[in-house]
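Scroll down for the structure; my scribbles are underneath it.
A single protein chain has been removed from this complex, and every other one stays in its place.
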Amino acid sequence: MFSNTSEVEIQFGDCDPAGIVYYPNYFRFFDNATAALLSAAFKMHKRHWIAHHGIVGIPMVDTGAKFSRPSRFGDVVEIRSEITDLGRSSFGVRHTLFNEGEIAIEAHEKRVWVGRDPQDSEKIISLPIPDDVRAALG
Amino acid sequence: MFSNTSEVEIQFGDCDPAGIVYYPNYFRFFDNATAALLSAAFKMHKRHWIAHHGIVGIPMVDTGAKFSRPSRFGDVVEIRSEITDLGRSSFGVRHTLFNEGEIAIEAHEKRVWVGRDPQDSEKIISLPIPDDVRAALG
Amino acid sequence: MFSNTSEVEIQFGDCDPAGIVYYPNYFRFFDNATAALLSAAFKMHKRHWIAHHGIVGIPMVDTGAKFSRPSRFGDVVEIRSEITDLGRSSFGVRHTLFNEGEIAIEAHEKRVWVGRDPQDSEKIISLPIPDDVRAALG
Partner (left out) sequence: MFSNTSEVEIQFGDCDPAGIVYYPNYFRFFDNATAALLSAAFKMHKRHWIAHHGIVGIPMVDTGAKFSRPSRFGDVVEIRSEITDLGRSSFGVRHTLFNEGEIAIEAHEKRVWVGRDPQDSEKIISLPIPDDVRAALG
């Protein structure tokens, strides 16, 4: 399915007193990587495709990561992101973070395609993923 | 003028590879301290006083800090916050951060009382600070 | 096994443009909750037990979370944390985050007890969890 690669330069402030990336920051990197993945698939920036598709967002419902190697200030890591499955209104993403060509982290996400309930605009509901989105991500 | 004291326990993830608080995080602590200051003055939580006063927020227009002593993971620091001046639609705040009774940081802020333009709800404009707010903060 | 409950007040800056907690911040909350859990078990602050036990830290090797309800600015959430298993040199933690009494997130962690290699102080190695630690966490 659709995939994309993005790069992150680890900054001093991303690291903790142990001198390695503070792991919650990886989830920030992965969130950015998913935005980049869908932006590449849709050939427009996330702030445009949110409006273009008439959705509120793609909230996370399930994520996890296995950490096999630490990264440090100044490392430039590569994140390979790919769609792993397309459900009716949810989709999966896998991120593999490489540091100097070695796998450092394997992560997965499940996200939902959500919009406003036409009956009650205060309410957020999951929506079927439209065919053009399905084609772009598949 | 009105003042309030809040406490912050420095967490591992607030610190950088030098083992001290990564300084941008202090601005996060000060933003929280200003929310606590106004919540104490208004006797209601920020998420209520934003709605209660019909404003959009209190955006920062000018801030600065002098750092005289570092703080570390596990330190419990005290932030004394006080209103320093009340303009027509802006106000000043001073934060003094104490670590074990010694001044570690002195910071100042200038914030604006803003709401939606009644002529154009997309536009944000500064609003005169109402008399009851002025009384609570003065 | 050992458990502990901690509280977090959601701050404005913890939330994203969708108005809900930006999910990477939950991993920061859970990291703090694990520090609080072990500090409660060891009856001393993390910065003391790291030194007391002669370790470098308890790095994360595997974590994940399922998100069932969003939390918002001003919510005070409760995190119940418990040890789920004790291996030779690793241990598991489960965090359940409650918002107004309802489960909002279920998360799990696997962490390793690590120290410096006595043969090569530059190298970090996993160490057997000592008996007193095992007793305190069990």
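A, B and C are the chain letters, set down in written order, and residue numbers restart from 1 in every chain.
The rule is simple: a residue touches a chain if its C-beta (ideal position, glycine included) is under 8 Å from a C-beta of that chain, and two chains touch if they have at least 3 such contacts.
Remember, predicted model here, so these are calculated numbers, not experimental data.
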Contact partner of the left-out chain, one of B:62, B:85 or B:117: B:62
Touch assignment to the omitted chain, from C:17, C:101 or C:118, lands on C:17
Tell me which stretches of subunit A touch the chain missing from the display. 11-13, 28, 31-32, 35, 45-48, 72-74
To test your reading of the contact rule: which positions on subunit C touch the chain that is missing from view? 12-13, 15-19, 22, 24, 73
Footprint left on subunit B by the chain that the document does not show: 18, 20, 22-25, 27-28, 31, 56-57, 59-68, 70
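Going forward, only the chains that are shown with their structure count from here on.
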Please indicate which chain is farthest from subunit A, where distance is taken between mean Cα coordinates of the chains. B
Of all chain pairs, which one counts the most C-beta contacts? A-C
Distance between the centres, which are taken as Cα means, of subunit C and subunit B, whole angstrom: 29
Would you mind pulling out the distance in Å between where the CA atoms of subunit A average out and where those of subunit C do? 24
Counting only residues that touch at least 2 other chains, which ones in subunit B make the list? 12-13, 73
